[in-house]
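Here's a structure for you.
A single protein chain has been omitted; all remaining protein chains appear in their positions.
Let's turn to subunit A:
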Amino acid sequence: MEDLTSPKQDKKNQELGEARRPWEEIAASSQDPKSGLSEPLEPEQWLETGPQPRSGPPQSPQSRASPPLDDVTGPGAPSPPSPAPEASFIPSTLALARQQLAAPWQSDRTTDVNPKAETPHSHRLEQSSDQGKSTAPQTCQSEGDIFQQSQQTERHLYGPEDVSNNNSKQKELRFNIFQEEDSNSNYELDHTESGVSEGAPSPLEIAIQSAKAYLLKTSSKSGLNLYDHLSDMLTKVLDERPENAVDIIESISQDVKMAHFRKKLDTLQNENEMLPIYETAEKQKALFLQGNLEGVDQELEDEIAENSLPNVMESAFYFEQAGVGLGTDETYRIFLALKQLTDTHPIQRCRFWGKILGLEMNYIVAEVEFREGEDEEDVEDEDVTEERDDGDSDAEENDEDELPRTFYKTPQVIPKEENRTGANKYVYFVCNEPGGTWVKLPPVTPAQIVTARKIKKFFTGRLETPIVSYPPFPGNESNYLRAQIARISAGTHVSPLGFYQFGEEEGEEEEEVEGRRDSFEENPDFEGIQVIDLVESLSNWVHHVQHILPQGRCNWFNPIQKSEEEEEEEDEEKEEEKEEPEYMEQEVGPPLLTPISEDLEIQNMPPWTTRLSSTLIPQYAIAILRSNLWPGAYAFSNGKKFENFYIGWGHKYSPDNYTPPALPPVYQEYPSGAEITEMDDPSVEEEQAFRAAREAAALPVEEMGETEEDEDEDDDSDQE
């Protein structure tokens, strides 16, 4: 029964027990045992009245009772001595508390004593309040010091840190006091009451009261007060009994403050919160350990000889001057991941292309050139030819079934470019984070590029995600990613003028641009360009990636030619031939190595922004180029070296809003002829007019029919 109120009281009494000790020290040190004995009661009263306003109604009734004081510590006395020698004082405190609780009237008694004795003290305190709060703690402390010397223990007045260390000693002290109280209970009361009748509070009591008032002072900032905080903290320590509480007492204090802000709902703790962190760390550890292979010496030489790995850290340093970059250790991890890539695949050249951000995960992209003859062939070419064949065979079948033949011919599928040429010049590998597996992206087809130009979608980070869009994108996210990478490379990969030069002339230039130069090589005689020149004039930079034509390829593919060849093979397609235009204009784009000053402006905005990396120290500054067309594409050069980089969402910039393309008009599929005519259904008015006309016509003559439907209907009616 009493247990209902016991938790509160438990804490309260523990608080009493805890807080009583420091006060007891003061008490015992400064005054003779007798008067000192009244002191323990006083702090007890204060502490009780302290928590009382907070604890509310449950406590108040108890304080109103007035039990005899004799038995205050009567039941308490026998038990304390027995567990006194024990180091742990939980049982003893609890025992004490339980004894106090066992007879609520006991605590009532103690509380009752308090109010009586309190008044003179408060009176005294008021008198001594003039002393100032600063003196009160000091006196208390000095008293504490005295007591410390006597007890040969170090105690700090406001230091609950000493709680655990001095538990046993303080407990003993309290038991001693209790025993004394027990023996002199009556005498104490008399003394207390006589003390009351004395009138003038001692300076010590005033000091204590002012100290307590100071502790109770509410913080203007947070609404807490130190008194409550200390008692909460001590309660928590007593509840939880941590190891070496004195060492972690500051954290405990913080936890208590934080507990105000946390709802006490979840007692379940997530055990596996740290697991994902450890897993990723393990994966990345593998990155770092890959270098430890057997036969290190030999392999080291090999590696240094065939260095296909770029110096990512060096480029990262330069890009950092531009304010672009992924942070040093992230870049280093990417560096290691690239090394892993070059070790596992036969790669001629490799470059860190950039990072594309996605919704759930990001892509780290590496641009790779395989060694000669080491490519893996793709099976996708065959699908393209199959599609065309299907279309033709359907047409043949239609003839047999005597269904009207459609005009519609599947538009010529433009074949994708061969590997190593045009848009498929490089192979791209992506991974979601350094340490993850590298996935090769499939080569890009012109259809994908053309469609990618018409849609704008965020990447999710998972390569198999379907792209739901209009016009429907032929492929999933890996294809879309590859298409965007191709577009970005074609649009923003630039190098200083003269860095690359065309290869040896391959015969004469043909008039048709099919024999365009699309190969280049590094210019060994490149002397570098002044950084200032690079910044001031855009003509010092050139594109070194082929421009992608509207068709979706870099090299023009003439679909007419091919279709003519097909028609020679099949004789039944004569009709269609007339419908198609015989001549398709060849799409031309700027040739390779055109300076970027020729780039089109975007609505009066220059397509590139150039900056010097630092205006404060221009001698060592580098030139930085920022694309306005593809936000996130950067290039730097220090005159001799250059590098391109992309970091962004993977979309082109357009000042106008994106508008999805409109649906095309309904296609007229079948020829109008005698057998079938496409006509609109008559509208309601037309039908009514027709009916009225028919009735009018039917009245005079039966066989007058104006329209076909009339005849039909008449025929029908005749047949009926």
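Here, a residue touches a chain if its C-beta (ideal position, glycine included) is under 8 Å from a C-beta of that chain, and two chains touch if they have at least 3 such contacts; residues count from 1.
Here is the rule we go by: contacts and distances are computed from a predicted model.
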Q: Given the choices "Cytochrome b-245 light chain", "Radial spoke head protein 9 homolog", "1-aminocyclopropane-1-carboxylate synthase" or "serine C-palmitoyltransferase", state the protein name listed in UniProt for the chain not shown.
A: "Radial spoke head protein 9 homolog"
Q. Which one touches the absent chain: A:Pro203, A:Pro606 or A:Gly639?
A. A:Pro606
Q | Among A:Leu309, A:Val324, A:Val365 or A:Ile529, the residue in touch with the chain that has been omitted | A | A:Val324
Q) Which is it among A:Asn244, A:Gln619, A:Asn657 or A:Ser683 that touches the chain not included here? A) A:Asn657
(Q) One chain is left out of this view; which of A:Pro201, A:Gly358 or A:Gly552 touches it in the full complex? (A) A:Gly358
Q: Using the definition of touch stated at the top, determine which of A:Asn244, A:Thr615 or A:Ser683 touches the missing chain.
A: A:Thr615
Q | Absent chain, residues of subunit A that touch it | A | 220-223, 254, 257-258, 260-261, 263, 270, 273-274, 276-277, 279-281, 283-284, 320-328, 330, 355, 357-362, 433, 455-458, 603, 605-606, 609, 613-617, 626, 628, 631-632, 647-649, 651, 653, 655-658, 660
